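With one protein chain withheld, the remaining protein chains of the complex are depicted in position.
Entry: subunit A
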């Protein structure tokens, strides 16, 4: 579903973030992106949802060339991609239900369907009983679940997560990982950048290691491979 060919990204300040990346990710895969800080993981990921454009090379997502995609068409692409961040990025003034429903509202989903979809998704992440609470009344793990719910409520084919467990304690991290696992078994592609060695080594999946903007290792059921 996602294919990158010879992708270079050089920022205006002269920093080269990715230095010729070739990769192919199929529908339904679960992929870890690992590598030291500043290796280009974030840029790699941002290019997948067209937050950044490659300087050269091509990125295609489900047959659509992301590099030549018009800015006005970007929102439509985003509707097929769920994105989860380390810092959750929830709207503090909206409660759990509203935060998740927000995704559907802004893409002008029929209001009749919103409630059912939101409640089903909150059920999946195990937060059905906290729909009226606000983000600051929730623990970090719960907030991350809300953010995951928000990213998948529209049933995207691809979920991208940038260090989703970066701010969470080990137990909570496992709960979050189980949710991603669940999403993946339902057929959604999951691409996750992470620094969590234990998770990568225990919950075995494809591992892509990036160093200095290049893929240095790409293994099915691989290991984290770095000492921290």
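Keep in mind that, in the parts below, contacts are C-beta pairs under 8 Å (C-beta built on N, C-alpha and C of every residue); 3 or more make two chains touch, one makes a residue touch a chain; residues count from 1.
Just so it is clear, contacts and distances are computed from a predicted model.
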Absent chain [UniProt protein name; select from "Putative spermidine/putrescine transport system permease protein", "Geranylgeranyl reductase", "Lactate utilization protein" or "Cell division protein FtsX"]: "Cell division protein FtsX"
Residue of A:43, A:103 or A:173 touching the missing chain in the full complex: A:103
From A:15, A:91 or A:216, residue that would touch the chain that is not displayed: A:91
Sites on subunit A contacted by the missing partner chain, in the whole complex: 49, 71-72, 74-79, 83, 89, 91, 93, 102-103, 105-108, 111, 150-151, 154
